[in-house]
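If you scroll down you'll find the structure; I have some questions about it.
On to chain A.
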Amino acid sequence: MIENSFNRRDFLKVLGWGGAAVTLSGCGNTSVEDGRELVTSYSEPAEYVIPSIGVYFNSTCAQCDAGCNIMGKVREGRVLKLEGNSQSAINRGKMCGLGQAGVQAHYNPDRLREPLLRTGDKGEAISWDTALELINAKLDGVQGNQIAFLTGGISGHVNVLLKNYIDALGSAKHFAYEAVAPSVVRAANKKAYGVEMPRLRLDKAKVIVSFGADFLGAWVSPVHFAQQYAQFRKASNGGRGVLVQIESKMTLTGANADRWLAIRPGTEGILALGLINALGAGGVKVAADAAGAAKAYTPERVSTETGISVEQITKLAALLKERTPSLVIAGSAAEGYAHGSHNAAAIALLNQALGNVGKTVEFPAALPFPQIAPTVGNRYALHALNDDMAHDQVKVLFNFGANPVFTAPAGLKFKENLGKVPFKVAFAHYMDETALQADLVLPLDSALEEWGTSVPEYAAEGAQLNVHQPLMEKLYPGTRATGDILLALLKLRRAQEYKGYEDFYAYLRSALVQNKAALGGSGKDDDTFWSATLSNGLVKLPGASNAARKTSATTLVFPAPAAQDGAYPLRLIPAVTANMRDGRHANQPWLQESPDPLTTIVWDSWVEIHPKTAARLGIVEGDIVEVASKSGTLKAQAYLFPGIHPDAISIPLGYGHQAMGRYAKDIGANAFHIMDAVFDSETGELAMHETRVKISPTGQRVVIVKDEGSAGGKQMGKKIAVRVSSEKVDLSEEV
Partner candidate 1 sequence: MSVTNLLENWSQFRHKHPVEDKPHAEYKWAMSIDLDACTGCNACSVACYAENNLPVVGKEKYSHGFSHHWMRIERYWDEDGREFPDQGAQFLPMMCQHCEAAPCETVCPVGATNHTGDGLNSQVYNRCIGSRYCEANCPYKVRYFNWYDYPTTNNVWPEPMNQQLNPDVTVRGKGVMEKCTFCVQRLTVAKSDARSQGRTVRDGEVQTACQQACPTGAITFGNLVDPEARVGKQWMQQQVELAVDHQAKDQHEHAEQASKLRGYRIFEELRPYPSVMYLERVRESAV
Partner candidate 2 sequence: MSQRHLLALFDNFDEAGAAIAELRATHIRGFSMDDLILKSPIEHPEVESVLGDKPVYVQWYTLVGAVLGGLLSFFLISGSQASFYAQMKGGKPIVPLPPNFVLTYEMFILGGVFITVLGFLVCAGLPAKRSPLYSAKVSEDQIGILVKGDESAISALKAVFTRHKALEIQEEAGK
């Protein structure tokens, strides 16, 4: 890697001419066109650009909130490939498929290229100055609390500017919304451990019992967990770790489990208490209140309610007793019910009963700069915003890249309520469903073009500040970085305060350089510190330790497993897949064409049905089925999938866009739109797994487009993927 010891802006200037000639043809004058700078011929590149040699620059992946540190391979001014930054404690040089597809977010042909103002049904291109002035004008006379900001999870200095702007507008409301965030688990963790995101040490555990946490696929920080998982599977800490996954629909993590248990949907908490009970009976010392809460949950009762055999429960309890430390994780499958908080609390209780807290459940360091701490997104925010809009409480809505028109459950009538907002501004990369509803659409720089910082919610080690830096010159002159837009807007309100900052880069640099002592740069001069920071791509922060707290078991309430609803007999499990997640990256063709690991389906949605259920309903693979809930219906192809509870069906989220460009539009069906609006009893979060559906074949049949051949997942007696029982091998002797 080349040390980043040159002037960053010169670098970009050169790249601009070498890589993105678009600058020339685009509208708006550059400094070169204005004659302030001279054109540098690429035949005489700067000394750090060696034609045909890849140069790496560090930045941070923006594809999800895990905050993996990445290196962009840059050749002749173009970013080619994203690779992991091996300095990072989070991803240690590794990358997931989603992260690597980040270049396709950047080079996406359907990116927005200029500000658009709605006139009737059409968007009219306007200049940035006009756009910003228009916003300022629209804000005049609107009360602060009638201005709403809708964002995803947001952190770092952009968050600071956002807060300042909100402040400048007089206490506008900020709604941080993430459609698939583990928000109920966060709340339960906060109660049980005192922190929302304790550090999970998969690598230290000898047994992991995961209640539907797809930590290898799409949950919290999958690349980090995958590495810990690899260590967990090795013998390095005394024996290969055992993974037991308990969930109603097999996730990628479930597919990798030693034992995958298909539990009746919603009874995760009952099983957790049952395990506490069995542990207590087996001689493990359990705190009195936990024992009391679990007392009623005898193996027999638990078995009847969860559908998991007594033998299995006993075996699992014995294993947990025998092999310590273990780790119990509550995932999105456990939290997705009206009693999701209780499920999560019971699972946390199991961790405490097993004595894992402090061993495999650790406490992350507190961040020294609370103002840059992440504002994490949740689903309650959407609910709240929706209510405000429904009551005409929102006059101006700023939407930073969230796409609630696509992700809101039909029950909320979000799109309808959005129509009531007089002025909607969307900051967007693409013309997505929500941007289509906006009055003003402002095109954003891609994540590989903009400056910024972020703080990952799940810190793998200490705390860290991630640096985002451009990996190449902007592709389109008409896009702007979120930070720059906020700064420009702030300048319209508080000109004095921000006049010293030419742009967001200047702001960021000065913000970091001023605090260099706290950021590990004491004693260095500003330029050296700045160069080193950019070169590393991240700043590791020292942090104070958090203390543990104990949860109380007395308040746990579980509904008896619901009687079958005759009209809607099946439960819908919306699947969050590693590629699609909530669908914001559905327009990245690598992700569409990467087969779903479990079904190997590409370029479409599907309905997973257990073969037994399918046989009962007369459905075969490829049948187009109609899935109907109280809130809506959709049609998709049926895929017979053994890894799902017979009382449930599963549809992946993220498909079914009606906009967002050529790669996403009209691909599959949107499962969000048939979800009922049921909320968690404690947190008010939308309960994702509470939708009940019925399913019927439409009579149409298609050939499913998937990677697996006509043999399905069978090896036909050939020795291709071989499995061996753990007692037959000794991993400790292996290299």
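We adopt the following convention: contacts are C-beta pairs under 8 Å (C-beta built on N, C-alpha and C of every residue); 3 or more make two chains touch, one makes a residue touch a chain; residues count from 1.
Behind the choice of candidates: all candidates are chains of the complex that A comes from, given by their letters.
Quick caveat, the model's predicted, so the values are computed rather than measured.
Within this complex, chain A is touched by candidate 1 out of 1 or 2.
Those residues of chain A whose C-beta lies close enough to touch candidate 1 in the complex are 19-20, 22, 52, 75-76, 78-84, 91, 93-97, 100-101, 103-104, 107-109, 216-217, 222-223, 226-227, 229-230, 233, 240, 242, 244-245, 250, 252-262, 312, 315-316, 319, 475, 578-579, 589-595, 597-598, 600, 602-604, 612, 642-643, 662-663, 667, 703, 705, 707-708, 712-715, 718-731, 733-735.
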